[in-house]
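Supplied in structure tokens, the structure appears directly below.
Of the protein chains in this complex, one is absent; all others appear in place.
For clarity, chains are labelled A, B and C in written order, and residue numbers in each chain start from 1.
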Amino acid sequence: MSTTDKQLRVGMVGYAFMGAAHSQAWRTVNRVYDLPARARMALICGRDTGKVADAADRLGWEAYTTDWRDLISRDDIDVVDVCTPGDSHAEIALAALAAGKHVLCEKPLANTVAEARAMAAAAATAQAAGVRSMCGFNYRRVPAVTMMRQLVAEGRLGVIRHVRATYLQDWIVDPQFPLVWRLQRDRAGSGALGDIGAHIIDLTQFVTGQLITGVSAVTETFVKERPLPAGSSGLAATVDGAGSADGNGSAPATGPVTVDDAAVFVARLGGGALATYEATRFATGRKNALRVEINGSLGSVVFDLERLNELEFYDATRPTTEQGFTRILVTEGDHPYMSAWWPPGHIIGYEHSFTHQMRDFIEAVATGADPAPSFADALQVQLVLEAVTRSADLGSSWTEVEPALATVAA
Amino acid sequence: MSTTDKQLRVGMVGYAFMGAAHSQAWRTVNRVYDLPARARMALICGRDTGKVADAADRLGWEAYTTDWRDLISRDDIDVVDVCTPGDSHAEIALAALAAGKHVLCEKPLANTVAEARAMAAAAATAQAAGVRSMCGFNYRRVPAVTMMRQLVAEGRLGVIRHVRATYLQDWIVDPQFPLVWRLQRDRAGSGALGDIGAHIIDLTQFVTGQLITGVSAVTETFVKERPLPAGSSGLAATVDGAGSADGNGSAPATGPVTVDDAAVFVARLGGGALATYEATRFATGRKNALRVEINGSLGSVVFDLERLNELEFYDATRPTTEQGFTRILVTEGDHPYMSAWWPPGHIIGYEHSFTHQMRDFIEAVATGADPAPSFADALQVQLVLEAVTRSADLGSSWTEVEPALATVAA
Amino acid sequence: MSTTDKQLRVGMVGYAFMGAAHSQAWRTVNRVYDLPARARMALICGRDTGKVADAADRLGWEAYTTDWRDLISRDDIDVVDVCTPGDSHAEIALAALAAGKHVLCEKPLANTVAEARAMAAAAATAQAAGVRSMCGFNYRRVPAVTMMRQLVAEGRLGVIRHVRATYLQDWIVDPQFPLVWRLQRDRAGSGALGDIGAHIIDLTQFVTGQLITGVSAVTETFVKERPLPAGSSGLAATVDGAGSADGNGSAPATGPVTVDDAAVFVARLGGGALATYEATRFATGRKNALRVEINGSLGSVVFDLERLNELEFYDATRPTTEQGFTRILVTEGDHPYMSAWWPPGHIIGYEHSFTHQMRDFIEAVATGADPAPSFADALQVQLVLEAVTRSADLGSSWTEVEPALATVAA
Partner (left out) sequence: MSTTDKQLRVGMVGYAFMGAAHSQAWRTVNRVYDLPARARMALICGRDTGKVADAADRLGWEAYTTDWRDLISRDDIDVVDVCTPGDSHAEIALAALAAGKHVLCEKPLANTVAEARAMAAAAATAQAAGVRSMCGFNYRRVPAVTMMRQLVAEGRLGVIRHVRATYLQDWIVDPQFPLVWRLQRDRAGSGALGDIGAHIIDLTQFVTGQLITGVSAVTETFVKERPLPAGSSGLAATVDGAGSADGNGSAPATGPVTVDDAAVFVARLGGGALATYEATRFATGRKNALRVEINGSLGSVVFDLERLNELEFYDATRPTTEQGFTRILVTEGDHPYMSAWWPPGHIIGYEHSFTHQMRDFIEAVATGADPAPSFADALQVQLVLEAVTRSADLGSSWTEVEPALATVAA
């Protein structure tokens, strides 16, 4: 814990899967890193009084409120952490910025390009007044991912020729899995594309330092009608038998799935590389399989989120007979973010990426620097998502990504 | 060895990489399988007298000739095995079929759809006269691949949702690698697309039992000009210093690369699955990395040619807590083709796929059955390649594959 | 967080590697599990005032003291958590039990059998008075390890024939690595044997439900003299240049390594299995490589701590052609301990084993049950360590393990 007395009082909106992950990170970050400010878990916000009160108690927040406008209006909150579904990101984040709060907003930044554009503009305005903002592409902070970026930046891969990115899940393979909010366009914006495709877009752009310039895409909804849900938590859910059409539970009411189940696209990066992307929730047996391979003229790297402590690195400048993919266990003290944790070989988990994200966010805010990825970076991802959707609508025709002002600086 | 005295006298055209692989298979097949006919390595053909004489001696052929028309015209040849570059497949195979010879032709069947169409027609005509023909997509006969097809056919994967196929090599990453015949359109037809892309097209159609109906594609030639070659063997080659522009070796003459270095495309299969394909020679560190993953509603399979004795199978009908990808070592006596080889766990290699191919070819010819894949099957692959090229030329627009009469029966 | 108001006020002795890991667990456990009592991080104890004050602040303890006797004598402490080096375990734990405190003691339980015997006796006495005690073999609570035990208990492996256990590290391969406390017999009791060998002894006995009955052993100290240390943290350390013999830093003072660098032994388990064990700090490239394979008449399991979210299970009752090692990602909600964490495929890390340990400890104490492993269980491990040492001293002669009253109940 830092010797500083400087505090950042955090107000978090949302308490589901992301809210739990962020809470774990806020709770831990100052315990393992020595930072110029301490995060205080001051206030949590949710619409249901009973549930938010319980969440505050369970997750360790000092107080709760049911009105996010109340949270934003309070003087004793420095940071607003937006963990709600995508349809409310813009409204909350814009209000928070306007109120002079630093904002950490979950990805995807918004459900539409228009919203994202407004948010990026507001962030730029706020930035001039010393207000910081950041979008929560937490996988940038997996040590192996940060290390990939460093290898590319140091030229260890040479000219990048290929990017191969897949994010595969299987939680809705069963046609009886209910119509949760993530399967509804008005809540989630899109399906696999925005939820997990956004992650691999950001991650590959971050690692390569190159932006996607154009795409050719196909999207698919395999199961077009699903039972209405009773309740859900994380990525699990139950069907509401009581909601059945005839009232006796034999045939639950159904509704249309309005988002993509899967999105695949070919892309070109600014530096000339050819890239393929696939995001799907129908890859049976793949639970959280974000996998990226990058081939350059001098070497290659491979990353798999289900083995996030490992990085495979192929160095083509080594003697021919000794070349091969080296499985680096990214747990050494001199690997990114790892000095704070355990001895080599003692692995970390998914949640640590959030702790690392909070670490960088706190440091940036406390020292007056701009954290990355910015809202402008996140807008650029949104523009890629939009180009994918447009290409899919136009028979996969090659579609240029509208330029944003984003960079991919760390 | 069979107790039969029936012989199949084989005449093989070509003696390079494929010629060596086929020779090893013809030499071995009757030693390990009990078949209704014995292959006799009767005659080998190549244009250079010295080289073909040496090849005959080294590879174990009884005689040699420098004229493939001579080979075809001889009465004591039953089977013509075409192992030349793609630009001569059609002429040789058509002549052989016309002469009543059974034909085994290496893939891709031809360099153009027109040639392939003529060959398929000729094969159909010849078939009526009891003449058999087959295209050499040898990977169908890797035991793990055959097993994948069986699992799909038995319904173990349920409805197929995704196919993910890559064939990655890296032998021309170096811009100084010379302009061998495989990099010239007039000899090879196409680059990575026809050479290795054809393999994953055939393999995935074979395994799923579904044909590709449409594609959206991008192709790329990263290195557009290369030194002229001095000599090559297999996939290795040397640059001809003597061919340098100024005659003193300081700047070798170069020529344009007229084929693709990489081809990526999204496809749909007849049964509704979404598929991605990538064939490239620029994937640093990937030597012969044919990898296929298929996700169905009830399970998934994964195959990697660099570990061709293994098959990963995910069975989603198992109890939840015990589900996972099972690494099956496909070396049991009751696995396809394996009863002839060694005890379990004693692995086989790349060349065995050719021995298995010869086994099935000999059996079909000797029993009067039609071997698969037929020329019609191979024409259908050619039509997919053609659709890929067309889509790439048309800004990746979705392009239907012209229907052929092919089936994907085993 | 539980709705209970019941508290367990914890006093922890020690604040180094284990202290940090335990702190992370105490801080997290009630945030993710709903338990019948809440742990309060009441008091931390260390000898150096400045360091323990800093640790209290950094790790989040309410107060600190420099005298462990003070900690034990306080009425407002319910649980004593012993995280010191092995030479002080007995004294502290005995005093704590005598004072009626529940005790959680790090492994190995003690440095000698005599001490361990006294502790087990004291624990038995205290237990009659409702005082609970537990030894910190945290790896039992890795979900994949717990699942291994369940599979064995359910008979899924049949009769166990082989156990193969290695715990490989490499942090002292460099002969210049200094003589830290873990390399001194009077502080650590033994070297690799007690530090990491104890883990695999406990883990395999726990999983198989069988005790080791006899051993044949060899131990080795490869580097017999090392520089004296300046400071250390976790498993890292620096050499004290100022401590050099001549005072000018050119030749640091050295001292004898009095523990084993490596210990290997063959063992028999009560149920007839043949087992091999290896613990070493000289396995270059192996950082924290605890690996266990168990072969039974009906199946096998394999576990690797560096991939602790995975379990490989071979089920020999499956059809022959489909048998293989199934890589189970132990991250489903119905896997042990996992309902509290993230969706499937979102992996956990090393530290979670401590959180799970605290979960079971709190539950046991709060409900008046006896947590496992008990001090008696840990004494039994100590008796195995002692038999290993004796066998090594007697030219590897087969040496029976002295029976304890331990069981291997969960």
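Note that contacts are C-beta pairs under 8 Å (C-beta built on N, C-alpha and C of every residue); 3 or more make two chains touch, one makes a residue touch a chain.
The structure presented is a predicted model; accordingly, all values stated were derived computationally and were not measured.
Enquirer: Among B:V10, B:A42 or B:L59, which one is in touch with the chain left out?
Expert: B:L59
Enquirer: Just name the one of A:M134, A:M147, A:A340 or A:V365 that touches the chain not displayed here.
Expert: Reading the full complex, the residue touching the unseen chain is A:M147.
Enquirer: Which of these, C:G50, C:P319, C:G368 or C:G395, touches the one chain of the complex that we don't see?
Expert: Only one listed residue reaches the unshown chain, and that is C:G395.
Enquirer: For the chain left off this view, which of C:E220, C:D304, C:E322 or C:D370 is in contact with it?
Expert: Spelled out, the listed residue whose C-beta touches the missing chain is C:E220.
Enquirer: Against the chain that's been left off, what residues of chain C make contact? List them.
Expert: Residues 161-162, 164, 166, 168, 170, 173, 216-218, 220, 222, 262, 264-266, 268, 272, 274, 276, 278, 280, 282-286, 295-300, 314, 316, 323-325, 395-398 of chain C touch the chain absent from view.
Enquirer: Hey, which chain A residues sit against the chain that's not shown?
Expert: Spelled out for chain A, the touching residues are 147, 313, 315, 320-329, 332, 334-335.
Enquirer: Please output the residues of chain B touching the missing chain, sorted low to high.
Expert: Per the touch rule, chain B residues meeting the hidden chain are 1, 17, 21, 23-24, 27-28, 31-32, 34, 57-60, 169, 171, 234-236, 286-289, 305-309, 329, 331, 333, 342-352.
To be clear about the criterion, only the chains that are shown with their structure count from here on.
Enquirer: Which chain has its C-alpha centroid farthest away from the centroid of chain A?
Expert: B
Enquirer: Per-chain C-alpha centres versus the global one: which chain is nearest?
Expert: Located nearest the centre of all protein C-alpha atoms is chain A.
Enquirer: Could you work out how far the Cα centre of chain A sits from that of chain C, in whole Å?
Expert: Distance between chain centres, rounded to whole Å: 36 Å.
Enquirer: Using mean CA coordinates as chain centres, what's the chain B-chain C distance in Å?
Expert: 55
Enquirer: Let me have the rounded angstrom distance from the C-alpha centre of chain A over to the C-alpha centre of chain B, please.
Expert: Roughly 42 Å separates the two chain centres.
Enquirer: Would you mind listing the residues of chain B that make contact with two or more other chains?
Expert: Where chain B meets two or more other chains at a single residue, that happens at 323-325.
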